[in-house]
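Only one protein chain is missing; all other protein chains are in place.
Moving on, here comes chain A:
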Amino acid sequence: MTGFTTHLGTAAPLDQANVDTDQIIPKQFLKGVTRTGYGKHLFHDWRYLDLHEQELNPEFSLNKPEYQGASILLARENFGCGSSREHAPWALDDFGFSVVIATSFADIFYGNCINNQLLPISLPNSEMDVLFNAVKENPETQIYIDLPNQKVKFADSEFQFDIAEHHKSNLIKGLDAIGQTLELDDKILQYEENALTWLR
């Protein structure tokens, strides 16, 4: 996996709280056995007026001409709540998003993003307001994400964001998490040898 350091792109606003993973990718699209091809079904119920994905809903933000080509998604509180389906970050990534900036994220979804090199950024609601306004006023607003320095820069604004050091480091280095753990094999073995007898 290649690492994530900086990103420059435009954003699409999805201005609502509690966007759950059933909305991000509904269950009928979880029947695949691969990690690819979910982008066309992203936000299916909101994005399409029909079940067969022929007719786009012109009212839905992501379908508006001014937000085409956006690589950053803006949302509000508790983004990605509900089901643990990793198909949600796969769909966002496949659609073309590299970053999701929201007021807050559900835990499992957040971890799934990190494991897929999709950067989840939390900003306080007041800063999200500034970001939403900037993008709604000028959809061409270029947003620069600097992960090493934990900054979001656009127009005249610059916001600092928090991210756990190990998440940041994994994203930047793009490391194979399993490969890293396998290097600790002697410690795992030692743990197993000392485990409670009925759990060995």
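Keep this in mind: contacts are C-beta pairs under 8 Å (C-beta built on N, C-alpha and C of every residue); 3 or more make two chains touch, one makes a residue touch a chain; residues count from 1.
Note that in this section contacts and distances are computed from a predicted model.
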item	value
Per UniProt record, name of the chain withheld from view ["Iron ABC transporter permease", "Aspartate carbamoyltransferase", "3-isopropylmalate dehydratase large subunit" or "Sarcosine oxidase subunit alpha"]	"3-isopropylmalate dehydratase large subunit"
Sole residue of A:9, A:39 or A:82 that reaches the chain not shown, by the stated touch rule	A:82
Absent-chain interface as seen on chain A, which is shown	16-18, 20, 22-23, 26-28, 30-35, 45, 51, 76-78, 81-86, 89, 104, 106-108, 111-112, 115-116, 164-166, 177-178, 181-182, 184, 187-188, 191-192, 195-199
